[in-house]
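Data first, discussion second: the structure below is written as structure tokens.
Missing here: one protein chain of the complex. Every other protein chain is in place.
Then we have chain A:
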Amino acid sequence: MRFNEKELIFLSRQPSERAAELGMRGPKKGDVMKRRLVKLIVNFLFYFRTDEEEPVGALLLEQCRVEREDDMAFSIAFLDEAERKYLFECDSQEQCLEWIDAIIKASYEFMRKNLIFYRSEIHRLTGKDPLEQYGISDETRFQVSSGLPPLPPPPT
């Protein structure tokens, strides 16, 4: 699959949400833990060799699962290959929790859900649709029921 690598590399140089040197291990058997500079920018996690300017790689953080693996470690796995995990080792519990939190919130889908929630709450409290003034009320991505599987009914 082709992708615009140059532009992605350029993106990796932008100010990040969060950046740190972490231990990182790839998902394949035989992958070992390596020290990497890890940068969270929009919904991408870039990782660099600590002395290089261009990233070794990037992970798109959509459709992924973040799990605490240990006191100071977390993993990222993607839904289409849930057994393959990227493992990250932090320097402290606090750092580990902060990264987990940041990565969960780094997906476009997460923001979309927030937005839909705020929109409906504002509408409920004020009777007004906050998106109307921007002329974007009808965009598919802001609709509550746009293709998402229905939530399970609340237990009785």
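Operating definition for what follows: a contact is a pair of C-beta atoms (placed from the backbone, for glycine too) under 8 Å apart; a residue touches a chain by one contact, two chains touch by 3 or more; residues count from 1.
We take it that contacts and distances are computed from a predicted model.
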Original post:
One chain isn't displayed here; going by UniProt, is it "AP-3 complex subunit beta", "M-phase phosphoprotein 6", "Signal recognition particle 14 kDa protein" or "Sesquipedalian"?
Top reply: "Sesquipedalian"
Original post:
Of A:Val38, A:Leu87 or A:Ala106, which one is in contact with the hidden chain?
Top reply: A:Ala106
**OP:** Against the chain that's been left off, what residues of chain A make contact? List them.
**Re:** 1-11, 14-18, 42-43, 52, 54-60, 62-70, 78-81, 97-98, 100-102, 104-122, 125-126, 130, 133-136, 139-141, 144, 146-149, 151, 153-155
